[in-house]
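For this depiction, one protein chain was excluded, whereas all remaining protein chains were kept in their positions.
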Amino acid sequence: MNKNRLEAFSDGVFAIIITIMVLELKVPHGKELASLKPVIPKFFSYVLSFVYLGIYWNNHHHMLHTVKQVSGAILWANLHLLFWLSLIPFVTGWRGENNFAAVPVALYGVNLLMAAISYYVLQTVILRKHGSDSVLAKAIGRDLKGKISPILYTVAILSTFINNWIAGGIYILVALIWLIPDKRIEKTLPVEL
Amino acid sequence: MNKNRLEAFSDGVFAIIITIMVLELKVPHGKELASLKPVIPKFFSYVLSFVYLGIYWNNHHHMLHTVKQVSGAILWANLHLLFWLSLIPFVTGWRGENNFAAVPVALYGVNLLMAAISYYVLQTVILRKHGSDSVLAKAIGRDLKGKISPILYTVAILSTFINNWIAGGIYILVALIWLIPDKRIEKTLPVEL
Amino acid sequence: MNKNRLEAFSDGVFAIIITIMVLELKVPHGKELASLKPVIPKFFSYVLSFVYLGIYWNNHHHMLHTVKQVSGAILWANLHLLFWLSLIPFVTGWRGENNFAAVPVALYGVNLLMAAISYYVLQTVILRKHGSDSVLAKAIGRDLKGKISPILYTVAILSTFINNWIAGGIYILVALIWLIPDKRIEKTLPVEL
Partner (left out) sequence: MNKNRLEAFSDGVFAIIITIMVLELKVPHGKELASLKPVIPKFFSYVLSFVYLGIYWNNHHHMLHTVKQVSGAILWANLHLLFWLSLIPFVTGWRGENNFAAVPVALYGVNLLMAAISYYVLQTVILRKHGSDSVLAKAIGRDLKGKISPILYTVAILSTFINNWIAGGIYILVALIWLIPDKRIEKTLPVEL
C-alpha cells in the first residue's frame, strides 16, 4: 500500500533529525566536570527540541493513521513540513551556542511557527481529500491547540525585543499543551490505539 | 515481498541525504542577525536541493509502485541513481559556500545531469523487465520531461562560461517543470494514488 | 498496524545512533601506523557502546514483539528511552577522547544508568497495559538482570572517585550479563523466535 512508504520515509527523516541534533553537542576537550559547562545550554536546547520533534512525530503518526488516500498534494505538504522540521537542528544549535540570546531565540520561534503552519497546511490538505465526516475531522474538532500555538509563537518572537527569557517560557508552555495531544484522536479511535 | 526492501533501503538513503544536507548549514558564531548573512546563500542552495530530492523521491516512489519483479539489474541501476543523489549534499554545500560562483554552479549541474541519466537508466531497466504494455510504459508516454531535463542541464552547465546566474534560473525552471510530475501516472492509476 | 510505525521509527533511531558514533573516530592526518594511536581508545570506547546499543536494540525488539496495543504512554516512554540512548555517542566520544579519564567514565555510567531506568519505565508501562498474565510478564519473570544493572552502574560511577579503570570493568561485566538476554523470552516464545 502506498501510504506505508510515505510513513516510512517520514519516519526516516524524523529519526535522522531527532538524532543528528546530538552532533551539535560537541565533545569538550577538557576532562574535568567544568569542561562540560559550555555544553549545558546546548543540552537544554536539545531536550526541548527533542520533545518538540517527539510531539510532531506523535501527531504525524496519528494524523497519517487516518489517511486512506495519498495524493500528490499530500506528498508535497508532507515534504514541506519535513523541510521546516529539518531546520530545527540548526536553530537548536545556534540557540544553545549563544546561551539563549535574543536573536537566536527569536529565530527558533520563527522555525516553530513555520513548522506549525506547514503542519496546519498538511492537515487541511488531508481533510480536503477525506471530507468533514472523516475520522480525522472528528478527532480534530475545533482544533483549539492548533490555533493557539501559532499565536503563542508570535508572542514569543515579539517578546525577544524586551527580554530573551519570556520566549523560552512560552516554548515550554506550548510543548506542555501538546504533550498529551493524541487524547483527541485516541478517544475517537479507541480500538486501534 | 522483495520489492519492499528495495523501497525501504532507498527511502532510508533518500531520508538521510535530504537531512544531512542541513549539516552544511554551520551554526554561526555571532549572536546578531548579521551573523546569519553567510548562511543565506547556503540556505537557498539547501532549499533548491531539498526540492530536487523531493521530486526524485516522489518520482521514484511512483515508478517503483509499478514494479512487479525486482532483478539484479534493477537493484544496481537503483544504487547507481542513489550514488549520484548522495553527492548532492557535497555540491550543494560547495555552491552555497561560494555564493553561487561559476565552477560550483556548473558542478551542481553536472551532478543533476548524472542523476537524470541514472534515473533514465533505471527507468529503462524497469521497462525492459515489464514490457511496453506495462502501467509504467503507459504512464511515461513520450517522456517529454525526461528528455528535456538533460538538455536544459547541459545548457545550464555551458552557460556558466558566460554568466553564473543563468544556470541557477535554469535549475529552478527544471524543478518547476517536474513539480507536478505524478499527474501522468496518477491519471493512469487513479484508484491507488 | 500501529505498532509497526513505532518499531520502524525506533529502528531508524537505533540505526542512526549506532552509526553516527563512528563519526567520532576522526580520520587522522598522518599516514603512518603511529598516527592511529589516538584513535585506539576511541575505537574501544566505540566497540563497547556498539555492543550496548546492540543489546538495547535486541531487547527492545523482543519486548515490542509482545506488545499488542500501543498507547500514548508507551509512545512517550519509548521516546524517553531513545532520548538517553541518543546521548551515548556524546559520552562515548568524550570518554574515548580523554583516554578513559575519571569524569568522562563516570558520565558514561550516568548515561547508562538513565537508559536503564528509562528502559525499566517503558517495560512497566507496557506491562501495565498488557497485564501480569501477558507473554512479556512471564518472559521477564523476576527481572534479575534489570534489577542488578542499575546497582552495578551506580557502583561504577562511585568507583571513579577511587580509580578510573574499575568502572570500565563493570561496564564490560554488565554487557556480558546482558549479551544472552533473549533466552528468557525465547524460551516463552519458542515458535516465533
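Chains here go by letter, A, B and C, matching the order in which they are written, and residues are numbered from 1 within each.
In this text, a contact is a pair of C-beta atoms (placed from the backbone, for glycine too) under 8 Å apart; a residue touches a chain by one contact, two chains touch by 3 or more.
What you see is a predicted model, and the numbers here were worked out from it, not measured in a lab.
Q: Among C:Leu23, C:Leu144 or C:Leu176, choose the residue that contacts the chain missing from this document, as touch is defined above.
A: Selected residue, touching the omitted chain: C:Leu23.
Q: Which residue among B:Phe43, B:Trp94 or B:Tyr120 touches the omitted chain?
A: B:Trp94
Q: Contacts of chain C with the missing chain: which residues?
A: Counting only chain C, the missing chain is touched by 7-8, 11-12, 14-16, 18-20, 22-23, 25, 27-29, 31-33, 36, 47, 50, 54, 57-58, 61, 65, 179-180, 182-183, 186, 192-193.
Q: What chain B residues would touch the chain not displayed?
A: Residues of chain B in touch with the missing chain: 2, 5-6, 8-9, 12-13, 15-17, 20, 23-24, 69-72, 75-76, 79, 82-83, 86-87, 89-90, 93-94, 97-98, 101-104, 107.
Criterion: only the chains that are shown with their structure count from here on.
Q: Work out the mean Cα position per chain and let me know which chain is farthest from chain C.
A: Relative to chain C, the chain with the farthest C-alpha centre is B.
Q: Please decide if copies chain A and chain C contact each other with the same set of residue positions, more than half shared, or with different positions, and reply same or different.
A: Since fewer than half of the residue numbers are used by both chains, the interface counts as different.
Q: Once you find the CA centre of chain A and the CA centre of chain C, what distance in Å lies between them?
A: Each chain's C-alpha centroid was found; their separation is 26 Å.
Q: Give me the residues of chain A that touch two or more other chains.
A: 8, 12, 15-16, 20, 23
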